[in-house]
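A single protein chain has been omitted; all remaining protein chains appear in their positions.
Our next item is subunit A:
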Amino acid sequence: MNEPLQTSGSLRRRLMLQLVGSAAFLATLLFFVVLGFARDVAQQTHDSILLASATSIMDSVSVQADEITVDIPYAALSMLGNVSNDRVFYRVSTRDDVLTGYENLPTTSQSVRSGHSAFDTLTYKGDSIRMVTSLRRLSLNGAPADIIISVAQTREGQAAQLAQLSRSAMQLGLGFFLVATILAIWAAQSSIRPLKQLTEAVSRRGPKDLRPVQRPVPSEMIPLVSSLNRFIGRLRVSLTRSEDFIAEAAHRVRTPLATVRTQAEITLRRVDRAENRASLREMIRAIDESSRAAGQLLDHAMVTFRIDSLERKAIDLTELGRELVDRLQPIAELKDIDLHFFGSGNPKITGDAILIQNAVRNILDNAIKYSPNESAIQVSTRQNGNTARIQVEDEAGGFVGMDTDALTQRFTRGENAAGTIGSGLGLTIAREVVEAHGGVLIIETSKTGTGACVSLCFPLH
């Protein structure tokens, strides 16, 4: 029953890992998208400044005295210096000649049409450069002449800017990931919560609580919960049926047993032979045992039934105890047992008087049954803080060295029970009643050490 269940992993962990995984994926994506975007923007910015520079140089190109001349504006190059500290190169050329600037600046591989520009990333003197090439067609001596202007700048500033941007993008991605992770943990926790709550509600139930689960649950859990409820229903029906069966059986057996016992006693009086009398006595004893067992089974069925719908009324424990002692006095006297009651105060509890009576009677029955002749049994009630206690103390030897917990299991009997009539249900009934009332059953050795002391402790009214 209690072997560990096999797990197929944690739902919460799986959910969390999936959420965190997708957060990591999205954060990485975000990083690259932002970086790519920033790179494009940085490149475009750089390009547009280069183009502005080339354009202003282009605007200064003129034809004077049949000769192409360039008057590079100061701003054409100084504007590049204002953006970054990068090195600047330029060249003004026609198809055939370099007019001015850096002759060995590489040329663009793209074909540029007049009035258009091309951008290249090239290497010059061992450094990466970004270069714009603009072309314009002029008329020189009546013939068309192409003016090609290239302006280039090294990319250190851009690289530094990109490094800065990628740091920012990294921080952004990391921040996104952290926030998403926290949200993922929260989401995983909160979607698991109804499951947890249901588990707690089911495991908090008492052993006899077979009511269907009524609390609202998320729609995904409806099939599970309704299956569980159907299962509980079947279990309850089957339990009830078996309890009914036992009670019915006990009841049916008890009446004929009484008849048989009467007949056996009558026969015993008529019979003179010693061996016949002995076997008849043995028979009567067995009948007593069966009858008592049947009685206890009936008691137990009654207790189980009443616990299911527990009545809650005020009960005076002292009154209940005294009445019980009075009722059992004759049985005790048969064994010359000194049964006396000592009540202090009037501790009041709430509960089912019949059940509690039954419980105490079972204890007292046991005590009388196991006590030797001419011993004493004391029943006492007492109030102790928030607890009301009724206790039965005997001189029947007690449960020395025995597992007192196991004694309260069904059909378990003490070691000293051999030779005494009993079913082993008495302590079980007492314990079930006490626990149904929110109390505890305590089994100890009596103060004198010669017997047992069984206490039923209930919370006060």
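Structural remarks
Heads up, the rule we're going with is that contacts are C-beta pairs under 8 Å (C-beta built on N, C-alpha and C of every residue); 3 or more make two chains touch, one makes a residue touch a chain; residues count from 1.
The criterion applied here is as follows: contacts and distances are computed from a predicted model.
Taking the options "ChrR-like anti-ECFsigma factor", "Carbon monoxide dehydrogenase large chain", "ABC transporter substrate-binding protein" or "Chemotaxis protein CheA" in turn, only "ABC transporter substrate-binding protein" matches the UniProt protein name of the chain that is not displayed.
Among A:10, A:28, A:48 or A:104, the one in contact with the hidden chain is A:104. Of the listed residues A:125, A:196 or A:312, the one in contact with the hidden chain in the full complex is A:125.
Touching the missing chain, out of A:54, A:72 or A:250, is residue A:72.
Set against the missing chain, the residues A:87, A:322 or A:348 yield one that touches it, A:87. For subunit A, the list of residues touching the undisplayed chain reads 69-78, 80-82, 85-89, 92, 99-104, 125-127.
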